[in-house]
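The structure's right below; bear with me while I get my questions together.
Removed: one protein chain of the complex. Kept in place: all other protein chains.
And now, chain A:
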Amino acid sequence: EVSTSSFEFLYIELVDYIIKSSNDKTQTFKKLEKMGFKVGYKMVERLCLDLPLFPEVLEIVKFICRSFWTAVFKKSIDGLKANRKGVFVMTDQKFQWLLHLSYDPTSTNKDCSEYVQFAVGLIKGAMSNFGYKCMVTFEIQQMHAVVFTIKLES
């Protein structure tokens, strides 16, 4: 284990670098997601070493909500809703990577979505390791709550 602050210091530098080295927001998001994807993909590999196969996609999403989320954020997802058409809505009421950001009302960039985009990659990478391709979108709600929507691609 390493200290959480080491990771957060690194994470802030990483996001900052990606923002500065990209031409626009789309590219920033793409890069962050790609990096997250690699990390998520590899983390699942190690987390699942001793686990039996999951027969159903719901089991996989539950695994991401609990074990995977805990490995990354030390807490599980607070709420999961699923419909039968392959859409899963996960709510994290206290998204760790937004907790220590301060809000600057004078800034032109009032949106912290760059700090969440890496997690989109994490989810996609994790799902991909299980053999599922999906679209992931998110919405930041008051303060630190983030709602992720996973849509399976058929």
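Going forward, a contact is a pair of C-beta atoms (placed from the backbone, for glycine too) under 8 Å apart; a residue touches a chain by one contact, two chains touch by 3 or more; residues count from 1.
Just so it is clear, contacts and distances are computed from a predicted model.
Of the options "Trafficking protein particle complex subunit", "mannose-1-phosphate guanylyltransferase", "Probable electron transfer flavoprotein subunit beta" or "Protein FMC1 homolog", which is the UniProt protein name for the chain that has been left out of view?
"Trafficking protein particle complex subunit"
Which of A:Glu13, A:Glu59, A:Asp111 or A:Glu139 sits in contact with the chain that's absent?
Answering carefully, the residue with contact to the hidden chain is A:Glu13.
Among A:Lys38, A:Lys81 or A:Lys133, choose the residue that contacts the chain missing from this document, as touch is defined above.
Answering carefully, the residue with contact to the hidden chain is A:Lys38.
For chain A, which residues lie in contact with the unshown chain of the complex?
Here the touching residues of chain A are 1-7, 9-11, 13-14, 16-18, 21, 31, 35-36, 38-39, 42-43, 46, 71-72, 74.
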